[in-house]
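A single protein chain has been omitted; all remaining protein chains appear in their positions.
Showing subunit A:
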Amino acid sequence: MSSDVSRDPWDTLRAATRARVGLGRAGDGLSTAENLRLAAAHAQARDAVHAPLDADAVLAALGERAGPVVRSRVADRTEYLQRPDLGRRLADDHGLEGGSYDLAVVVADGLSARAVQDHAVAVVDALLPRLEGWSVAPVVVAEQARVALGDEIAVALGARMVLVLIGERPGMSAPDSLGAYLTYEPRVGRADSERNCVSNIRPPDGLTHDAAAEVLAALMTESFRLGLSGVGLKDTGAALPSAAG
């Protein structure tokens, strides 16, 4: 009634999932090869969490749209991971200049600087041409930042909406996933339920930069029309709990 493991039945099943099914065994445990594959995936995710953001490279890629670099009240990565409350607040010496804008864009390291490095400027490039007639503040680069840091940045800039492009918590199979969080009338103390999120921006496996920009532009336009963001603003079902908090 039984037969040895053959590759045939697994082919269909493997094609339907990225789950690590049908791994090789050594006795009861995982084989050396599988252990090393898992270790390599974990190492990628760990490095994504701990690698610092190369702010200069982001500024250079932003070119004339680039604004200042700011920091949260977090001192270092260790504190960042343990004190999300400090990562949501702007350091006192931010030097942001107040104005009057429709939109502030914040490029923030979050939990994966690699995601930001790989995808953030490309999303900005794809998005801004879709926002004809909007006044957009110079793009702020934020270090040791949580999503809610964007609220305080937007208030300092005098912006009616903030878009935070931030590195999401890395998974073993997704160390470079970018999230985009949209908040209408940002202010300190906004709840996560008052934001909309487009997550998993990570071509080719996740959303492409253009697809993300298309969804964001539609959401942002609708947000301005309705005068709100969050659970009251649907159409993509994108309001999510924030992995980058």
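We adopt the following convention: a contact is a pair of C-beta atoms (placed from the backbone, for glycine too) under 8 Å apart; a residue touches a chain by one contact, two chains touch by 3 or more; residues count from 1.
Definition applied: contacts and distances are computed from a predicted model.
J.: Hey, which one's the missing chain according to UniProt: "ABC transporter ATP-binding protein", "assimilatory sulfite reductase (ferredoxin)", "Sulfide:quinone oxidoreductase" or "Ethanolamine ammonia-lyase large subunit"?
T.: Answer from the record: the omitted chain is "Ethanolamine ammonia-lyase large subunit".
J.: Just one of A:Val21, A:Ala40 or A:Ala75 touches the chain that is missing; which is it?
T.: Touching the chain that is not displayed is residue A:Val21.
J.: Pick from A:Gly67, A:Gly150 or A:Pro170: which residue touches the chain that isn't shown?
T.: A:Pro170
J.: List the residues of subunit A that touch the chain left out of this view.
T.: 1-6, 9-10, 12-14, 16-23, 25, 27-30, 34, 38-39, 41-42, 45-46, 48-49, 81-85, 111, 169-174, 243
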